[in-house]
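What you see is the complex with one protein chain gone and the rest in place.
As written, the chain order gives the labels A and B, with residue 1 at the start of each chain.
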Amino acid sequence: MLNISIVNIVCTIINLLILYFVFKKFLFGRVDEILAKRQEEVDSATATADKAIAEAMAQKSMYEEKISLADEEKETILADIKKQGYDEYDRIVTDARKKGDQIVKEARHKAMAEAERAKEEYAGQMRDMVIDAASKIAATDRDKADDYKLYDKFINEAKAVKNE
Amino acid sequence: MKEMLNELLMEDKTLIHMPFGGGYFDIYASVVVSWIILAVVIVLVLILTKDLKVHNISKRQAALESVVMFLRNLISTIIGEEAGGYTDYIVTVLVFIGLCNMVGLFGFTPPTMDLNVTIALSVMSIVLVEAAGIMKKGAGGWLKSFAHPMAVIAPMNVLELVIRPLSLCMRLFGNILGATVIMELIKHVVPVILPAALSLYFDLFDGAIQAYVFCFLTSLYIKEAVE
Partner (left out) sequence: MSLTAIGAGLAAFTGIGAGIGISIATGKATDAVARQPEADGKIMRLLLLGCALAEATAIYGFVVAIMIILFA
């Protein structure tokens, strides 16, 4: 049991080295290749995914900018329209007021003209009546009492005509 | 009983007797058995790594990959980051010793029961450790590292250069020797069922643990020398 022979030790060392080289070349070499390829694929997949995410973020920020600009435009358009509306309203109101004033003035003129006409007509009727009375008086011979009676009657009729 | 122990331990185990120049080359049985183990392992590796694919792998390749990664992970957690290049050799030694210890199941005498094989293994280990230290620190730095924590400990450190491989070798040899002797005794006394049950502990478990301890200690020494 205790024989130590150098030959066997050397043989065992050679055995170990042969096994090491076979393992390194065949087992670890091939398995490492596959693992490296897999790792590479995973890395490239993560790289493209990262790039896609970065692109998506950039586009998103671009769209957000556009949306905010659109908001501002909307505000200005609304303000414009409102101002136009108010202007229109003011214009219509002043127009209406002017027209109203004009109508009132015309109506007043018309009323005054009517009054004038009525007065003239009334004066005409009065003239006719006076001529009638005068002719009646001239046509009859009367005394003063009949004259006063005629005058009163004439004044009462004139009052009645006036009161009509 | 004594003749059985004699036959197991004492006889000259020369299996092959090769004439060489003046004297003879005696190749022991242990070396022949390790040749057989080597041949089996090489054929197995060549068959299993025949065509490996990247995706859509077969179960055999998945099993192979998981075994390789498990073994590498066992060693690389201890050996650390810097000495990662030595992981391959230590995994080889792990597989070799593990298989050597387990051929007791098949009726051979384990090669590691021979003192020469364990001496060869421990000599390779210590050469690797010291070479790693020299390559990392340079020859001057390696000599200075003997006085590493304190200068008083320098003789102990120099002695450790001899004691470490001796302890590795004797531990492996003694464990496998003890396991084999006890298995022989049990087989002699109760040949039927008990050997099968007990060999689960002695051959498989003990063999695996001793292989792992050998490699664990070697990688611990490498890490210590390279730090």
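Of note:
One rule holds in what follows: a contact is a pair of C-beta atoms (placed from the backbone, for glycine too) under 8 Å apart; a residue touches a chain by one contact, two chains touch by 3 or more.
Only a predicted model underlies this, so the values are computations on that prediction, with no experimental measurement involved.
Across B:Y28, B:Y89, B:F173 or B:F202, the residue that sits in touch with the chain not pictured is B:F173.
Screening B:M135, B:L185 or B:I209 against the full complex identifies B:I209 as the residue touching the chain left out. Touch with the hidden chain on the side of chain B covers residues 5-6, 9-10, 167, 170-171, 173-175, 177-178, 181, 209-210, 212-213, 216-217.
In this text, only the chains that are shown with their structure count from here on.
Centre-to-centre separation between chain A and chain B, using Cα means, comes to 90 Å. The residues of chain A lying in touch with chain B in their complex are 1-5, 7-13, 15-16, 18-20, 22-24, 26-28, 30-31, 33-35, 37-38, 41.
Here chain B touches chain A in the complex through residues 9-10, 12, 25-28, 30-31, 34-35, 38, 41-42, 45-46, 49, 52-54, 64-65, 68, 88-89, 91-93, 95-96, 111, 114-117, 119-121, 123-124, going by the rule given at the top.
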